[in-house]
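Before I ask anything, let me first share the structure, which is written out below as structure tokens.
One protein chain omitted, others in place.
Just so it is clear, A, B, C and D label the chains in written order, and each chain counts residues from 1 on its own.
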Amino acid sequence: MSATNTNTDHMRPAENAVTAELSTQEQARLRAPFHRERVFRNFSYFSPLVILLLWEISAQLGAIDRRFFPPPSAIAETFLSMIVSLELFRHIGATLQRVAVGFLMGAIPGLFMGIFLGLFLRPRQIVGPILAALYPVPKIAILPLILLVFGTGDMSKYVIIAIGVFFLMYYNTFGGVRQVPQIYLDVAQSTGANRYQVFTQIALPSALPQIFTGLKLSAGTSFIIIAAAEFLGARSGVGFFIWSSWQTFSVTRMFVGIVTISMLGYLTLTLIDLIERRVVPWARN
Amino acid sequence: MSATNTNTDHMRPAENAVTAELSTQEQARLRAPFHRERVFRNFSYFSPLVILLLWEISAQLGAIDRRFFPPPSAIAETFLSMIVSLELFRHIGATLQRVAVGFLMGAIPGLFMGIFLGLFLRPRQIVGPILAALYPVPKIAILPLILLVFGTGDMSKYVIIAIGVFFLMYYNTFGGVRQVPQIYLDVAQSTGANRYQVFTQIALPSALPQIFTGLKLSAGTSFIIIAAAEFLGARSGVGFFIWSSWQTFSVTRMFVGIVTISMLGYLTLTLIDLIERRVVPWARN
Amino acid sequence: MTVTTETSIIVEGLTKAFYEPRTDSETIALKNLSFSVRKGEFVCLVGPSGCGKTTALRVIADLEQPLSGAVQVVGGGRPAVVFQEQSVFPWMSVQDNIAFPLRVRGMWRKERLERTRHLIDLVGLNRFEKSLPHQLSGGMKQRVSVARALAEDADVLLMDEPFGALDEQTRLELQQELLRIWDASGKTVLFITHSVDEALTLADRVLVMSHRPGRILADLQVGFSRPRDVVELRRDERFWDLTYEVWSLLKGSAVGEGEA
Amino acid sequence: MTVTTETSIIVEGLTKAFYEPRTDSETIALKNLSFSVRKGEFVCLVGPSGCGKTTALRVIADLEQPLSGAVQVVGGGRPAVVFQEQSVFPWMSVQDNIAFPLRVRGMWRKERLERTRHLIDLVGLNRFEKSLPHQLSGGMKQRVSVARALAEDADVLLMDEPFGALDEQTRLELQQELLRIWDASGKTVLFITHSVDEALTLADRVLVMSHRPGRILADLQVGFSRPRDVVELRRDERFWDLTYEVWSLLKGSAVGEGEA
Partner (left out) sequence: QSGPIEFLYSPFTDYAPFFVAQEMGMFERYGVDVSLAPKTGTAETIQLVASGNSEGGAATWGAGLFNSINMGATVTIVATMARMPESGRSPSPFMVSQQAWEDGIRSVEDLRGQRVGIPGPGGFGIYSVALALETGGLTVNDVEAVYLPPPATAAAFLNGSIQAGWSIEPFATRLEEEGLAQRLVEDHAYGVELGFIAFNTEFVEANEDAIVGLLAGYIEASRLLDGGGWDDPEVQGIIGEYTGMEPDLLNNIAYTVRPADGTINLDSVRAQEAFFHSMGALEYEGEIDISQVYRTDLLERANALVDSAQQ
């Protein structure tokens, strides 16, 4: 019924408690998982090499037909010779430039439309179904129409990418904004935030994790689309390179193109992942 | 310093309070917004008709080239005659069957992979980069390989759709699971839930809103992809129909195909929206 | 005390119900609720869990529309609100969260951080200015919300169980600070609490609500002189009389939701 | 009281810190914390906001790993936990939330709903069995969490401010129910609260923690006979002595995080 076991040092001055420090071992143990994680993560970026390894082995063992699936070593050889001759760089440059422009042209409107329709009921009810009706329009089927409007030059390629990216960004941003907890919007409203502020201060950051999903999907899809778009009216670009190699049945060269474009896509996805880690530090893990 | 204004009826028996009822007007006012909403929503499903209207007007006014953009009225005429001749139904049936099978073949693994990698660190770090490297592989470029492995029949079309759907579902489910609030996982862990239960009881329902985003993206994309897949090596399906119309420059027929496939996609998206409304009742609005 | 005769908050015949379209059923949260708060007054609202306190506050804050009846906040400006729920933005640091209302007003970052520095002191989060909310304890997050509402410097302060998750010591300190600010600024405060002690310590008037649907059971004047000493207060016979009165009101009314 | 001499929870030299890789900085939440709880004992943990109470509970519940030191929950089964945070699953109805632990054990829906019906009564949510959490008030959600933890029927119950958001009446009722269940079942309870009143009403022993990094400042035996009457208790001189003791311990320790 009274103190039986009062800790003797409970009257120590408070400062003492705050200056309490971890032992060196504890310090090390505290940091160890993070260091281990970092090391593991850095290694894990290279896990896709496993695919190449399996492929090489299968090709060497004759499990797959080398005429149609040349082993990565053969692809690498051609790859290197094309690097040396700088031939590949021209194509990479053209593709990257088209992807970058098209990506931005689609992602920015998609982002805004997603936030806008996510926040406001009436626009959502009117514009939402229109977008849902436009989304499944087969892009490859309207390609000639896009060429008609935008010409056979790079603009039509930007537009094709932009269309694909727009919908991915729109739906993901929209979904993210629809999931913004009501309480955050209430806080904003109670402080008198205007629509623009709700847009930028609440909806955007709160939807960021899902926006990043959208960015990753868009980036991957951009490279898929550009490969298809460069089949048309282009004289450069990795997609053109793949297609023309295939037309002339140069299988190894075709694979050089496929691997190149996949690597570009992978690097972009990894970059977005890294950015996400910085920009969304409050997310789990 | 003491009660000054005690409400006289504070000693009313408690039952009285519970049986307190709203007046008829209040009842009506309470329900009115929901009825209004329902009416508005039902109308809003038809807002895509606005596109057709604008298009018709532009075509009639000669603002757009009718050789490439025949007015919707002309398209509707051809459409009706094809409905009457049952020609369209054969194509629609083939397309829907391919989309349904391919969609399921991609969505189910994508969902599982997303939950799995979302929950578990090590698999995520190893398999995640492999998927990120495979995602941007240009599908159109590896079509020949898919044909080689899966033959020229419908299986290769299922696979093409499944690949596209897989990544959309995977990334969205993954993103959703990564956003599951830690507290829910803690609750599950503290009750001794096993991995399977965490999977089905926590991660899946908590990620549902984002999974639905994935489903909508996948559904839309399935129709885009099938149109492309039926361009190559098919003799039925709406995609084949569009493509062969293009080959003969039968623009009106081609638009019948495009509108048909878009409508199928739109109906699917709307259906998913309705399901979402039922399955995710806890979401905002 | 700077209570005047001007009215600041008027709630008149407020009825609020929630409709559930899935089951076509309704929950009546408030039925014909009426009360008013004078300018500069400190009013506490107590009542059983689920009786509609939060709902009333949300209607006053213009976050929900009344089904019938009227609510008016007299005079300029919107009220500042401390929410019952966890409402700290996870993507903003402690200092940015607290300074958020100033950001809404378009103030520069430097200025708004300067202006809110004393609030960080006030809620005892000095070493945590730059921390993100997931690095804080439950009570620390609640303190951020309180500081954020104070940063608004609004004439009317609506607080929904703001000190609920705080230890008594921190709670007492913040109560004293709140009273000091209130006294110095002449703010009107409507304060929801589930602690009768707290209500009697803080309020000029205590409104006791019935269980759902909430009505005002009693409107009790709390006449203790200010500044009030928490310990002194408990020595006062009137404190226990009032406590007893509130408790018996609540007891007569608060039964488990379903038992009525 | 069924307190035995067997130990149920042992915390030995527990140190727990959080590392922030972005800034390469650490927050020491607990430093060398030691205490133990006997089987069947009801122990309350009080301490200033942010002192590490929740952290200690999470380590005991095996949701976090200690940096150094050891924690052991003796005997079968994992502890049931009531979390401080809002932890009700938004996608499950009230009854499904409460019955969730039984679902985890693979019980059929019909049986688990039957078995948890009395818990819904207990927390007074009878008309809300089928409601979803977003239709509940703050206090009602908290009651769902409490009922869920009770549904587990574990030997050890870890409760983190479970009655924080409840009005006094509901709180008193639930306190009495908890004591009744504890008394009948011989459960071990570790109960975090910020209310000294509550601690003294419920506990066999009160552990008072220092401010961060948390250590045990005092381990106070609460010797009142049971069952305890809340009103009677407050008439007891020893109640006020203990209250005073805890308060002065907290006062000596609890200062705003940054003022130390």
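Please note the rule applied: a contact is a pair of C-beta atoms (placed from the backbone, for glycine too) under 8 Å apart; a residue touches a chain by one contact, two chains touch by 3 or more.
On a predicted model such as this, the values are computed, not experimentally measured, just so you know.
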item: Contacts of the hidden chain among displayed chains; value: A, B
item: Touching residue (missing chain; options B:Leu52, B:Val101, B:Leu232 or B:Ala283); value: B:Leu232
item: Touch criterion as defined above, residue of A:Ala59, A:Met82 or A:Leu232 at the omitted chain; value: A:Leu232
item: Interface residues of chain A (partner: the chain not displayed); value: 65, 67-68, 143-145, 147-149, 151-153, 231-235, 240, 243-244, 246-251
item: Residues belonging to chain B that touch the chain removed from view; value: 65, 67-68, 143-144, 147-148, 151-153, 231-235, 240-241, 243-250, 253
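Quick note on the criterion: only the chains that are shown with their structure count from here on.
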item: Touching chain B and also chain C, the following chains; value: A, D
item: B-D or A-D - the one linked by more C-beta pairs in contact; value: A-D
item: Rounded Å distance between chain B and chain D, as computed from the means of their C-alpha atoms; value: 44
item: Averaged-CA centre spacing for the pair chain D and chain C, given as whole angstrom; value: 26
item: Overlap residues in chain D, where contacts from two or more other chains coincide; value: 85-86, 255
item: Overlap residues in chain A, where contacts from two or more other chains coincide; value: 281
item: Contacting residues of chain B [partner chain A, same complex]; value: 40-41, 44-48, 50-51, 65, 68-69, 121, 125-130, 132-142, 144-145, 148, 167-168, 171-172, 174-175, 178-182, 209-210, 212-213, 216-217, 219-220, 223-224, 227-228, 231, 239, 242-243, 246, 254, 257-258, 261-266, 268-270, 273, 283-285
item: Chain B-facing residues of chain C, complex; value: 15, 17, 19, 21-22, 26, 28, 31, 67-68, 208, 210-213, 215-224, 238, 241-242, 245, 249, 252-253, 255, 260
item: Chain C residues touching chain A - in the complex, by the definition given at the top; value: 58, 61-63, 78-81, 83, 85-87, 89-92, 100-101, 103-105, 132-134, 148, 152
